[in-house]
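Every protein chain but one is kept in place in this view of the complex.
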């Protein structure tokens, strides 16, 4: 995860949710697999703010296939905590895009986890790589620092 | 749920799984939404035993759409407990099928939950009701008492 | 489910969420087990509006154990749909409480699912039934019609 850098120099999109009872485990904290789902909510919201809803991306014939994810856990989230998800486009080009994320406990402002996800642009029908067109990629390029 | 009757007079298909850590919640027990997923595993295995894997049903152009579910909880499952899922076809015809389930803690033999799910046969492409053909329905009819 | 009646004569608490990509299945719709989780979000919000957050209930030494759930599915939710959860206290006393729910697709206003959940008041430490005190129960009684 050495390359992952959430940077104050880049624009970020914020999402908020509350930890669900379903998200907890018998350790009394949100299970660590939820963070991966929360990242997905963050990038869905970034797509929306970018002006290209993810469901529109699929309608246009692409899927963004996940090729790698990583998460570092710094502290737990508990039931009913408000989670602030901060999402950035860390790097991207018409073939690859990499998002990075901070998960912040909104009450305290503490960063409780950080992570990234890497994706390739894939043709929805053929499931083969297909580059994003300039006008599609431009939606995300505005988020590069 | 008055109509749901798991009956020793009908054949049942057994599935086994262990409660995952992810399935637990901060009450220290398996979250009650898992039971609905376990029912689905039970009917997937019943389809397999019936000689018509559920994935084959979708390849043939149907989906089995859920129209109702219900579950009564008699006792908790805990992390790493072995769950025995017993699945029956409670009633069925070429348009509707209703499965019923017992969830048993395998160590003690105790029934910890009972439930059902009702489904309609739907055309995968049009999403309109489409009756099962006699040869498809026959796979399930063998499980009626 | 004959007894479940969502009634315009009773107060309801509204919650809103969006269907997550994670919630979809290969049928292209939100998997039917999510509805059970959405019900839980509805009653969590009802507790908050009632002035007694569910996490406070556990701090006070109770857990609300689920004894039965049911859901009727009238139409699918799709990725990124906004779900309006409407939650009511259908019946209750210091030993038992039953919530009922409507799940509405916010864009169209259509009721896509209805359901209920029944619970008993249980002592968190002993896991034995323990009646709610009058002041705790009063928080919920205000929602009875």
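Just so it is clear, A, B and C label the chains in written order, and each chain counts residues from 1 on its own.
Operating definition for what follows: a residue touches a chain if its C-beta (ideal position, glycine included) is under 8 Å from a C-beta of that chain, and two chains touch if they have at least 3 such contacts.
Small disclaimer: the values here were computed from a predicted structure and weren't measured.
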item: Identified contact with the non-displayed chain, of C:38, C:54, C:79 or C:101; value: C:79
item: Absent-chain contact - pick from B:41, B:111 or B:141; value: B:41
item: Residue among A:63, A:106 or A:138 that touches the chain left out of view; value: A:63
item: Hidden partner chain, touching residue among C:5, C:22, C:95 or C:124; value: C:22
item: Contact footprint on chain B, counting only the chain that is left out; value: 18, 20-22, 37, 40-41, 44, 53-55, 79-80
item: Where the missing chain touches chain A, by residue; value: 1-2, 26-27, 32-33, 36-37, 40, 63, 65-73
item: Positions on chain C where the hidden chain makes contact; value: 21-22, 24-29, 31, 33, 79
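The definition used in the following text is that only the chains that are shown with their structure count from here on.
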item: Longest centre-to-centre distance from chain A, chain (CA-based); value: B
item: Whole-Å gap between the CA centroids of chain A and chain B; value: 34
item: Chain A: positions in contact with at least two other chains; value: 21-22, 79
